[in-house]
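In what follows, a single structure is set out as structure tokens and then discussed.
All protein chains of the complex are present and in place, except for one that has been dropped.
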Amino acid sequence: MTLDGKVPSGPIETRWARHRDHLRLISPANKRRYTVIVVGTGLGGGSASATLAQLGYNVLAFCYQDSARRAHSIAAQGGINAAKNYVGDGDSVYRLFYETVKGGDFRSRESNVYRLAELSGNIIDQCVAQGVPFQREYSGELSTRSFGGALVSRTLFCRGQTGQQLLLGCYQAMMRQASEGRLKVFPKKEMLDLVLVDGEAKGILVRDLTTGEYEAYAADAVVIATGGYASVFNLSTNAVGSNVGAIMRCYKKGALMANPCYTQIHPTCIPFAGWFQSKLILMSESLRNDGRVWVPKKKGDKRPPNEIPESDRDYYLERKYPSYGNLAPRDISSRAAKEACDDGRGVGPSGYAVYLDFRDAIQRHGRKVIEERYGNLFELYDHISGEDPYAQPMKIYPASHYAMGGLWVDYNLMSNIPGLFVIGEANFSDHGANRLGASALMQGLADGYFVLPYTIGDYLATTQPGKVKPDNLEFQKVKEEDEARINRLISIKGSRTVLDFRIELGRLLWENVGMARSEESLTKALEEIPRIREAFWSDLKLTGSEKDLNQQLERAWRLSEALDFAEVLTLDARERRESCGAHFRVEHQTPDGEALRNDAEYTYVAAWEYKGEGEKPEMHKEPLTFEVVQPTVRSYK
Amino acid sequence: MAFLSNPIGKKMLMALTGVILFLFLVAHLLGNTTVLGGPGWINAYAEHIHSAMFAPLLWAARVVLLACLGLHIALGTLLFLENTKAAPTKGTFVTYKEAGLSSRTMFYTGLLILAYLIYHLLHFTLHSVHTSLSVSAFPPDAEGRPDLFRSIALSFQRPGIAGTYLLAMAIVCLHTFHGVFSSLQTLGLPGKASLPVLKRAGQVLATLLAAGFALVPVAVLTGWINL
Partner (left out) sequence: MRFHLKVWRQEGPEAPGRFFDYDVDDVIPEMSLLEMLDKLNEELIKKGTPPIVFESDCREGICGTCGMVVNGSAHGPQPKTTTCEIRMRHFQDGETITIEPFRAAAFPVQKDLLVERAGLDKVIQAGGYTSAYTGTHADANAILVPKDDQEYAMDAAACIGCGACVAACPNSSAMLFVAAKIAHLGTLPQGMPEEPKRALSMTEVMQEEGFGACSNHFECQAVCPKGIQVETIARLNRAFLKASLKRRA
């Protein structure tokens, strides 16, 4: 299989415009004859369904929550990037593009990233028109702040609730289309499978989470926007329901899984406290604008933080990366925290935490300003930890957060299966081996508002609308398969709970496929995963029936897919024998512990093809070419 | 009609009629204070408002008040039924945080006020209860006016009647304790800063009003006012 990314050529500044101008269009009168399924109602799926419906398509939107507004995009705190150069600090589309390519450690497609940077400004205009209350200055103009990996201030935000406000913008646009009848939202319906007819994506099978019934939905194209897979680590900043199920089912139907080993560990989360925890809570990266990260200089220094004098503190990010300091990118900050803790200088009961200190910022700006900037984050921290961050530093530690990898898509955001589009965090497209802060929101909205609505028309124009109906035999076949799989889960009647297995898998991955990976640890994980999977399929205990509201069953189904996914992830991590971005192979590091890339051999996208249960998937390579930015050693010193 | 089918519309009319009724009570109270001035004052006041000159005004006021009362009762009952339907049960262990006795008993205190109102009208306006104490049972006062003062004083000298009126005033107080501020809120008056102030003011006003009404029976009972 050769992978054609359909990347346009020519000057990068005009690639998207030229490409867009040559896409096929469907006449307004014909659009209503087409139906598009959108799975997921986060920033990706929400913006896409609202826009497609507005254009005149019939849209069916699905999510597993009880309302479209609850997709996990809602939890994004810090902000969204836009190359607006509002504060005149030298920002430009080019600079955003450059920083994103560099931040991704030269493992992303230049054309995609350029398009993203180009669209970033429109997104903000769009959101403001929808009534998103971005933070403003006394002049009435928009405020900005800085995020990790950037030397300019280009991040727009709504206090610490940016994702919420952007998602409400999408959700409200969806509700408007729903009231006009072109969009139908199906909450509490979980996509169990993709249905292919003659090799093209023509529908999905869902399970109604309230009744347990299977339902078939047919369409002319299917858009997957089901978010990331950071939850395979069990403890992550994702929602407890976030899962890899939908994209795994597409993978098993032939869609390629690209770069699954690129998983981001976020440096600033409330530290791990025990296996009873159901998730780890993020403290927005924006806090690093004003907070200073440090650990005691001496090992095992148990003094309360406020009693440790300046001379005994190691502001290690400022020391190691003087030009970016506390705003070093995530992968780098996370590793530095791990290093300090592994060195015995971590704080908190477990010794796996570092301080994020606002003392100096409060002294400089006053409590009121800090409250205005981060009030709700401080409140959240106080709620969870019972400590007042105004009075003593926060304790933070890295946690699994984001998936750069995902289903492979071309420049049109279509996977290798015709008619199957993938947007938002679910695809692999724009962030390379590491995502910079505040650019996932940008990507989700760019995909859904401004890219997919054009590119999907190009595919639809080649198809005859309404060709496939839900009574097509393929739906029946898929339903039988999935029903059998679910019944199998129910009928195991073993002794261990879903959560038990979820923790076992998550722990294995965190310890062996987490922030530091080695040939040895990855090989170990590859041996262990099948063992856990086997135990899962022979010793799982569920209660209740499948034809009912059964939350344990939902979780079991999701975990069954995560178990299969974990293997691809680990395999990809083992085969990539270099360090790049968030993928850190201990064998490949510079003398001072930085990631050591191997451009000669690994400048490619690894896209994995499913070969059947128990078979080793096959890797296809999409070579990456850099015409505009020359890959260099990524330095933040 | 669209206005009235809307939940806010209904509430606004409720508030408007409530305010009018409350304003009537304020006027009524001002009239009542004349009792404290002795027989000369109140009897003169009563004769005045019943005089030919004021009759049309009095009737107009009565019609308006009756209409308000009718609307207020009808809408209040409708809202009560709708709200009860919307909230069949609130669970077993509900703890209220801001809603007080006053706000939660509006319908019941309203009904009690209605009952009291009927009794009150039968007593002082239609003279069909306590006939031995009604003005018609007494000779005119020194200036030939109906001797309302005597009727009031003798009525309230009976602890049963005075007690009923005092109880009724407590109920009016309870109703308006929430009602006065509630109507301002419904009519959209409060702003961010003024809301707590208005709330407190409404409660004070309601208490003062009821206390004012209670003054007369109390004054009679304590012998401060006597014949």
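Lettered A and B in written order, each chain numbered from 1.
In the analysis below, contacts are C-beta pairs under 8 Å (C-beta built on N, C-alpha and C of every residue); 3 or more make two chains touch, one makes a residue touch a chain.
These figures come from a predicted structure and were not determined experimentally.
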item	value
Touching residue (missing chain; options A:23, A:549, A:596 or A:628)	A:549
Among A:89, A:125, A:520 or A:575, the residue in touch with the chain that has been omitted	A:125
Per the touch definition above, residue among A:59, A:83, A:173 or A:370 touching the missing chain	A:173
Residue in contact with the excluded chain [from A:159, A:266, A:435 or A:585]	A:159
Residues from chain B at the interface with the omitted partner, ascending	2-3, 5-12, 79, 82-83, 85-99, 103-104, 106, 178, 181-182, 185-192, 195
Interface residues of chain A (partner: the chain not displayed)	47, 50-51, 54, 65-70, 72, 74-75, 84, 86, 121-122, 124-131, 133-142, 158-159, 161, 164-165, 168, 171-173, 175-176, 178-179, 185, 187, 210, 239-241, 273-274, 276-279, 281-282, 376, 379-380, 383-384, 386, 449-450, 453, 495, 497, 499-500, 541-544, 549, 551-552
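Just so it is clear, only the chains that are shown with their structure count from here on.
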item	value
Distance between the centres, which are taken as Cα means, of chain B and chain A, whole angstrom	64
